[in-house]
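Pasting a structure here, questions to come.
Left out: one protein chain. Kept in place: all the others.
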Amino acid sequence: MNSNKISFPLQVNTDLCTACGICAETCAFQAIQMNDGPEINPQACRLCGSCVQNCPSEALSIQENTETQTEEQQTAAEIWVLAEHSQGQIAAVTYELLGIARRLADQSGMRVAAMLLGHQLEPMTADLIAYGADTVHLVDRVGLETFIEENYARVACDLIRECKPAALLVGATVRGRGLSARLAALLHTGLTADCTELRMDTESGLLQQVRPAFGGNLMATIVTPHHRPQMASVRPGVMQAQEPDRMRSGEVIRHEDYTFCPDERISVIHEEDEGCQTASLSQSRVIIGIGRGVKNKETVAEIEAWAERIGAAVAGSRAAVEANLIDASRQVGQTGHTIAPDLYVAIGISGQIQHTAAITGAKRIIAINPDSNAPIFRIADYGWVAPVEEALPKMMQILNELGV
Amino acid sequence: MKNQYDMIIVGGGLLGCATAYQLAKRRAGNILLLDGNDIASQASARAACLLTRARTKPALMEMVQETYDCIEEMEALLGESLGLQQCGSITIASSEASLREVEALEQAANRFGIANERIGQERVRELLPWINEEAVQVALYMPTDAFIDSALLCSGYAKAAQKLGVELKTNTKVREIAVTADGAVEGVILCDGTKIQAPVVVNAAGSWANLLMRPLGIGLPFTPVRSHFWISDPDAERFPANHPFTVIPDARAFTRSDVGSLIIGLRESECQPFDPQTLTDKLEDFDFRAEAKWKILDECAPLLKPYLRDIDTLGIAHYMAGPSCYVPDAKFIIGGFKQHRGLFTVTGCCGGGVAAGGGMGRLAAEMILGETPFVDPALFAPDRFGEVDPFTVEFQKRCADARSNKKGG
Partner (left out) sequence: MKRYIVFLKQVPLSTKVGIDPVTKTLKRSSAMSQTNPDDLYALQVAVNLSRQTGAEVVAVSMGPASAQTVLREALQRGAHRAILLSSAAFAGSDTWCTSLILAEAVRKIGDYDMLFFGKMAIDGDTAQVGPEVAGHLDIPQVTSFSHFESVMPQGVCVCKKMEQFQQVLQVALPCAIMVGRDAAELQSPTLEGWRRAMQQEIVVWNEKDLGLDPAHVGLMASPTRVVSTHVPEYTKEISWINSGEQFSLTLNTIINP
């Protein structure tokens, strides 16, 4: 180790430390060894801060660098939403983002703007205003008619550098993810993915971005103190759109003198677009979820037949996908779909947070699981403690008799 | 779940479930079987699954036969197949030492009336399309040997026991075995503090059994030792479904078919014991030292290569490691404890839980119920080594050596 290196940010105050060992025990990266006191291995430590949080004697701290590396940027008091669209339709997630942006802006006296990039989009601007935008920044150009991440990122980057919004919200969709990450790199700013909650801290003026960490067992609150805009992505179905108000007035800023040069390194040869609404999962009133507790494909087929009869969609947990019980495209969870049906029936799903984080929007949840301590029962409205192979025949028999 | 039973069995693996079945069959009363996880979810889901009939120890042969008998009975009782695959076995010898082993097996099989024949290289090639038959000097074929999915067998015992009245309670971890001041068993205390009473408790907690015995001052003479096998990429032509399993002592190996793939079991020269204190609640969270996957294969491949010529370039799709409970004399641990009335154990499978589980359960049940044992219980007495401390490195090494020095695969 060279000596001129800045000292490691995680430090132990030996006067306060009681050598209780909690930090070493709870370190997820095995970066702390207990000898006389905690010894931190800087090679293994990721500075996640959980030891700082867990230390009962407040003996651990992460030193913040007092001098900031970048100049505090002057920003406009605006929260921007990157509008996603396809086939002449604004994606539902955009309305949801406008909904949260509106609430955040109203609390802190800010304005909401939507950024709409593409070609022949004029009719959509009214929708964006109706759902909460004060301003729509429109870049309508030939060359933007098809979604190419490099082009959209370039235009968005130029527009943001010019207008300097305080925050930018993006849908955590297949299109939004790649675009927002590239944009964050270009803008040299932070991006927090898959936020489940956004708050505006009135004192610091910082956007507090809450996202699941450690598979969702822990919620982390993240801020972007010195870089702008503060970028956050949110998955579809997480935030609530507000009722559209067709009487709302707003301004459409048409960036007509913006010179746009498409990235010549990329060209579209062929494109098929069936719209940006995702499959039946987002529209079903009733969804049946299958977990690893459903042990074989025959049982899955039985559940599917029943689901079809009552008009429900069938989805599965990551464990069920891994056990080949259900197709990956129907996975519900942090790495799959987020759902918000009227009723979710979880069959043989233990309820790892990676799954439950994506079903909290369900109005009612019925869970069937053999383990009464399974975490699924912490969020279910109705619980049935039984092995699937025991519960399912009983349930099917009755349902068959009643024809439901 | 009630709070009082006649007997409580701790552990829903092969030995616990087999014991439950054997007790239930004998109408032993109200029986509760507890497992901290699911039935058949731990070591019993990681076994090689061979049901080798011929053994050089006569008692063991009786016990394996009992397992075959149990499978037949349970299939009738449950009205479903447990998927026994009668694929036959081939024991292969290519050295003087292994030839003597084959001869001993042959004699044992003949004494016990197990079908067997020596087969020539051509027939070996027919039965084992993957093998280089030229490396085979002597091959002993036993057409009635079989393998069975160990998790299916284990849940078969459990379901049969349940059908005969045993109550199964899973995902319920036992914290301790409760005893009175004079040492008699009075039940178990669960991790959530619940006390369940029973005058008889059977410790069938496998790798975890010594952790339950420790507070009682009992050291069972075994420790978990790593066993493992490798599964090749599928190749239905070379590894046809249900071709005979092999035992190749000269290569410290066994093989068996696994739906178009080849399962290869190999034994390293120095086996790896584990201190039970380091065990996790679930084996999926336990580190069996993943680097062994390639290190041990590298060590053992030269021995197997004469038979399986492309072992170096064969795609390895999976690796499975699990704990086998080894005893220094490689014999099981079955019986009671003088100082603790009502306490029994059935453990120390030494890699034979699938093959001998039915017999081990039967012996345990007979001893619990005071019936005449069908094999000599002295062979398996828990105290036959005197007082031992299974938490010491020295003792754990003795147990590991029992696997290192094992004959056969």
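By letter and in written order, the chains are A and B; residue numbering begins at 1 in each of them.
Keep in mind that, in the parts below, contacts are C-beta pairs under 8 Å (C-beta built on N, C-alpha and C of every residue); 3 or more make two chains touch, one makes a residue touch a chain.
Values in this document were obtained by computation on a predicted structure and should not be read as measured data.
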Residue in contact with the excluded chain [from B:Ala59, B:Ala205 or B:Leu314]: B:Leu314
Sole contact to the chain not displayed, among A:Arg102, A:His227 or A:Arg292: A:His227
From A:Thr94, A:Thr192, A:Thr299 or A:Thr338, residue that would touch the chain that is not displayed: A:Thr192
Contact with the hidden chain (one of B:Glu126, B:Glu270, B:Asp298 or B:Asp376): B:Asp298
Sites on chain A contacted by the missing partner chain, in the whole complex: 1, 5-6, 8-9, 22, 25-26, 28, 30, 41-50, 53-54, 62, 65, 69, 86, 146-150, 153, 174-175, 177-186, 188-194, 208, 213-227, 263-279, 285-286, 310, 328-329, 334-335, 342-343, 345, 352-354, 364, 366, 377-386, 391, 394-399, 402, 404
Missing-chain contacts mapped onto chain B: 232-233, 280, 282, 284-287, 290-291, 294, 297-298, 301, 311-317
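The rule is simple: only the chains that are shown with their structure count from here on.
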Contact set on chain B toward chain A in their complex: 38, 170-171
Chain A residues touching chain B - in the complex, by the definition given at the top: 370-371, 373
